[in-house]
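The block that comes next holds subunit A.
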Amino acid sequence: MRDNAGLLHRHHLLLRRLHSLTGILPIGVFLIFHLTTNSSVLWGAINTRADAEGLARGVATFQHEVAWINNMPGLLLIEITLWVSIGFHSVLGVVYALSGKPNVRLYAYRDNWRYTMQRWTGYIGILFIFYHVATLRWGWSFLVPGGAQWSHHFAASTLADALRGSTTSITPAGVGVSLLYFVGVTSLVFHFANGLWTAAITWGLTVSEQAQKRWGAVCTALGAGLMLAGWSSVIGFLITDRDQARGIEERMLIEHYGEDRADQIITEHGHADADTDHNEQAMTETQD
Partner candidate 1 sequence: MPTTAYAHDSTAAWRRANRERALPGRTVILKIKRCDGPGKPARWESFKVPVEPGMNVIAALKHIAANPVTADATHTTPVVYDANCLEEVCGACTMVINGHARQSCSCLLDEYAPREGDTITLEPMSKFPVVRDLWVDRSRLFHALTRVKAWVPIDGTYDLGAGPKEDPASQQDRYGMSECMSCGCCLEACPQYTHEDDESKWDTSFVGAHAISQARLFNEHPTGKELKPDRLDELMTPGGVTDCGNAQNCVKACPKGIPLTESIAAIGRQVTLRAFARFFQGK
Partner candidate 2 sequence: MSKERVIVVGGGLAGLAASVRIAEAGVPVDLFSMVPVKRSHSVCAQGGINACNEVARQQGYSEYQHFDETIYGGDYLADQHPVLEMANWAPRVIDLLDRMGVPFNRTSESNRDLRLFGGSLFKRTHFAGATTGQQLLYALDEQTRRYEAEGKVTKYEFWEFLWPVLEGEGDDRRCVGIVAQDMRTMQIRALRAGAVIMATGGCGLVFGKSTNSVICTGGAASRCYQAGAWYANAEMIQVHPTAIPGADKLRLMSESARGEGGRVWVPRKQGDTRKPTDIPEAERLYFLEEKYPAYGNLVPRDIASREIFDICVNQGMGVGGQNQVYLDLTHKDPEELDRKLGGIIEIYEKFVGDDPRKTPMRIFPGVHYSMGGMWTTYTEGAYHPDHAWGEHRPGDPTPVDTQAGRGMKHGATNNMMTNITGLYAFGEVNFAYHGATRLGANALLSCIFDGLFCGTSVVNYIQTAEPSHEPTTDIDQSVFDRVVAQEQSKADRLVATASDNPDPTDAAHNPYAIAKEMGDEMTAACTVVKAGPRMERCLAKLAQLRERYAGVRLADGAMWTNQTLSFARAVGDMLVLAEVIAQGSLARRESRGSHYRTDFPDRDDDNFMRTTVARHNPDGTHTLEFRPVRADLVRPRARTYGQKASDKKSPVTDREPASAT
């Protein structure tokens, strides 16, 4: 061992392997649940137990899922673990990515494209996750066109507002946000699927070329599935009937908390909403 070895140097392998591990657990696993949950706004349409009709079943299913998650024990701990993992994976990832010099221009092989894309999707992913969490979780609504505030009580409708840039229609800025989500989700899914494939090499699970090929097929399938889930989430929230969704959400709120508590939540959220007038009007209508 070298005498001048610093902390990073001495724990090089540990850090590298933790970097690889965190990408899968918890981040990758979370991504799977997250996208499965979000895409339920579409696939929930087949959920006959949902308390709604047609496509709106998706909204109900989604709201149900979100509510379930929000009632999970130790949610904050899970969240903190996730944030720490993402921070760790991102910082080290950038350091590692900067150590290489992509050369796809000269060596235009598919695998080399994968390598290069892994770095770019990583950078994009970091920016996207930051925007995503800042606007929807921390409530930095000044970064949201239309200023929508996401609420887990009104999961589908507020998300639809955030994506569209307005509570009424899709604004040009909203198209931008939606595109950002599309690119962000696509990047992260690629990054995860490819990362899962290379992790098997890194850890030494897939040694032979055939094994790498087979595992590649598995990762491609998983990636394709997640990609569909991701895209259908974005599309799902874009095509959701926002007002109808709000109605379903409020009804579910009342069922869950009883009328008094629900009214309180609705009022709180309503007042905080940028689009107050319209929302209040909408609320009144649904309450009727």
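The set was built so that all candidates are chains of the complex that A comes from, given by their letters.
Heads up, the rule we're going with is that a residue touches a chain if its C-beta (ideal position, glycine included) is under 8 Å from a C-beta of that chain, and two chains touch if they have at least 3 such contacts; residues count from 1.
Quick caveat, the model's predicted, so the values are computed rather than measured.
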Touch-positive candidate for subunit A in this complex, from 1 or 2: 1
Sites on subunit A touched by candidate 1 in the complex: 2, 8-9, 12-14, 16-17, 96, 99-103, 106-109, 111-112, 114-116, 118, 198, 201-209, 212
